[in-house]
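Of the protein chains in this complex, all but one are displayed in their positions.
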Amino acid sequence: MRTFRLVIACPDGIGIVAKVSNFLATYNGWITEASHHSDSHSGWFFMRHEIRADSLPFDLDGFRQAFTPIAKEFSMEWRITDSACRKRVILMASRESHCLADLLHRWHSGELECDIPCVIANHDELRSMVEWHGIPYFHIPVEPACKSEAFAAITRLVREQSADAIVLARYMQILPATLCQEFAQRVINIHHSFLPSFVGAKPYHQASLRGVKLIGATCHYVTQELDAGPIIEQDVVRVSHRDRIEDMVRLGKDVEKMVLSRGLRYHLEDRVLVHDNKTVVFD
Amino acid sequence: MRTFRLVIACPDGIGIVAKVSNFLATYNGWITEASHHSDSHSGWFFMRHEIRADSLPFDLDGFRQAFTPIAKEFSMEWRITDSACRKRVILMASRESHCLADLLHRWHSGELECDIPCVIANHDELRSMVEWHGIPYFHIPVEPACKSEAFAAITRLVREQSADAIVLARYMQILPATLCQEFAQRVINIHHSFLPSFVGAKPYHQASLRGVKLIGATCHYVTQELDAGPIIEQDVVRVSHRDRIEDMVRLGKDVEKMVLSRGLRYHLEDRVLVHDNKTVVFD
Amino acid sequence: MRTFRLVIACPDGIGIVAKVSNFLATYNGWITEASHHSDSHSGWFFMRHEIRADSLPFDLDGFRQAFTPIAKEFSMEWRITDSACRKRVILMASRESHCLADLLHRWHSGELECDIPCVIANHDELRSMVEWHGIPYFHIPVEPACKSEAFAAITRLVREQSADAIVLARYMQILPATLCQEFAQRVINIHHSFLPSFVGAKPYHQASLRGVKLIGATCHYVTQELDAGPIIEQDVVRVSHRDRIEDMVRLGKDVEKMVLSRGLRYHLEDRVLVHDNKTVVFD
Partner (left out) sequence: MRTFRLVIACPDGIGIVAKVSNFLATYNGWITEASHHSDSHSGWFFMRHEIRADSLPFDLDGFRQAFTPIAKEFSMEWRITDSACRKRVILMASRESHCLADLLHRWHSGELECDIPCVIANHDELRSMVEWHGIPYFHIPVEPACKSEAFAAITRLVREQSADAIVLARYMQILPATLCQEFAQRVINIHHSFLPSFVGAKPYHQASLRGVKLIGATCHYVTQELDAGPIIEQDVVRVSHRDRIEDMVRLGKDVEKMVLSRGLRYHLEDRVLVHDNKTVVFD
């Protein structure tokens, strides 16, 4: 069922819901899902509606035109999206296959509603797996000597492909600040620790050294500060003294896959709103 | 902060949210929490608003009067409650103390917003613990020969105390059908299994016999059919071959306490709506 | 590192561990992992050792010969396996790809230590995915009219391939009793519910109807009684009123994959001992 998704963040106040729901009722909008959140700390209000597209007399532009006065009245940051316009998501990977294979399978079996115009990797190992799915594979090595050329090529490619989002499926390279800025809130990373614990390299080694009893993974938007962007989703798995680092790596992979795929799904369905380096996730 | 809670269930349709939120906006109602659910399977719509009481020009009766036309228009099953009117909850127990002690501590430390007019038990062991909390303790034995007298006494007591809810904190006796009916959707039980597995007596023995790898607990409204009422909350804990039945009992107690206290909290805050023997829980 | 796995079940008694560990110490066996379980209920004792193969002066046959007197003395049911002899596992599937894709990826990336001589399916949809992994795919339809021929063909194939185990990766067909018996404790099924709840067909529909707050999956050995064999592993995921049946199916897939792959891994590493329709899992 095709839906429009109306996503709003604005300073809290009386009458916002009434105004928006009146607007939708006036045009006979059939709301299939509605979520609200009033953040008493920041004084902001967040709202997401999913509306049957065929119940409205608008296309997206028509909706935007009609809704703009309300948006202005309440100083809304807002967007309206169409579930039929699948987002274009570029996946970036390195050598580790688990997150990439998981996302590709979910996409291939129809669970992840997006287009994947290409995969970009700094190694060539995963080419065959990607190409079996009918997706172009670009091998762009990122050597210390040619880093800026590599990222220039990546940036070109991302622009050419009109990507709506970039997913770092264990890409293991730090993106340049310019790319983070250009794609703010659209670059999604999976970090293999329960942030803010174990920022940076080799988190499972850090976890083993500290002797923690749970390890985790964190899906977050990439910002210029390493592993410090808004967190979309996290989860953990129990470990014990019996688990060596290689066991943690193995157990962690399953958490990484699950957390990344959930986080990406929330993003694709416009369920994530970012405010003050934190997220509201209307799951 | 004192709030009114407006809880609505009705056949789904267009304009319900608009009508309700218009109503609230017209009277300058400050919504602190709003939840909606549209059940595509049953075609019903569920809604809960929490509104700052001091933002409205009504008391509960005034609200009821003003809102009734809307409720009629949409054939709503609805209620409005006042967070300042604490529900009166009678706890019923037997010999096992863990659920009762847990609820009493939560109440005593201010976490559970309700009044506890009394505790009724079919044994006398827990009297001192209850009376330390300043709560009257009624010991009403339920022997096979005098069952109907016992439950007649209990029913009288429950009515005298104007109980809003009855919590069976491991009470271990089956309530008579008349009491279940009189207090429909207001008698809350904790069953020590992950229903619908292991209905009836000795669920941990049943679980051990079947060799399950997780055991659980279920908080549900009591209906006339044993352990078959609408489920409010459930949870599980991992067990292994190392856990004997007595270990399962011990591990299970923690799940029972957690699940019952969460379920009761949802009930007290008017977060649970029942439809077709299932619950919508706006947590 | 190549290891031998010594797995023992016997009536409990004094001196078993001493006898076994003496035996191993006499031959300078380097124990890398040791697990014991004394079941006070059944009076049985269970034991698993993992020993560095290069520390022992035996091959498997030599070990068997040397150990047999001890095994006889204590009436042991026992086996010794060699981690270098990868088990031959036949996967059986239908149309649903998630469990099969998950197992294939784990195998392909080296996480699952086994050989997969072939995949057998009653539909042809998953052929290309399987063949990309370099694994033969046998499409054996199971129509009502030709069921016995189909299972005769399957039995022949399984014997020809010298399968050590059969994994029903959402195969959706009931195996004939003869095959269950011939491969007792070697046919592993994933059932898409938290058994013993929701035995049989359409468990997610049953779960939705009952309004449970968690759904689960169960990995078990197949016996002649449907969904009643010894449970190897289980897990659950939280659902709410917002989750329609199709959401439960989607959420459940992730639990099914995880539970099946964990259960299979335990089986492949000889960590599962069956006694009285229950399992001891030395994880």
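Per-chain numbering from 1; labels A, B and C assigned in written order.
Rule of thumb we're sticking to: a residue touches a chain if its C-beta (ideal position, glycine included) is under 8 Å from a C-beta of that chain, and two chains touch if they have at least 3 such contacts.
Being a predicted model, the structure only gives us computed values, none of them experimental.
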Per the touch definition above, residue among A:53, A:231 or A:260 touching the missing chain: A:231
Omitted-chain contact residue, chosen from C:36, C:64 or C:275: C:36
Absent chain, residues of chain C that touch it: 14-15, 17-19, 21-22, 24-26, 28-36, 38, 40, 55
Contact footprint on chain A, counting only the chain that is left out: 37, 39-41, 46, 194-198, 208, 210-214, 216, 230-236, 240-242, 244-245, 277-281
Sites on chain B contacted by the missing partner chain, in the whole complex: 97-98, 101-102, 105, 108-109, 111, 128-129, 132, 250, 253-254, 258
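Following the convention adopted for this analysis, only the chains that are shown with their structure count from here on.
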Same vs different contact residues, chain A with chain C, by half of numbers used: same
Rounded Å distance between chain B and chain C, as computed from the means of their C-alpha atoms: 41
Chain centre separation (chain A, chain C; CA means) in Å: 36
Junction residues of chain B, two or more chains touched: 40
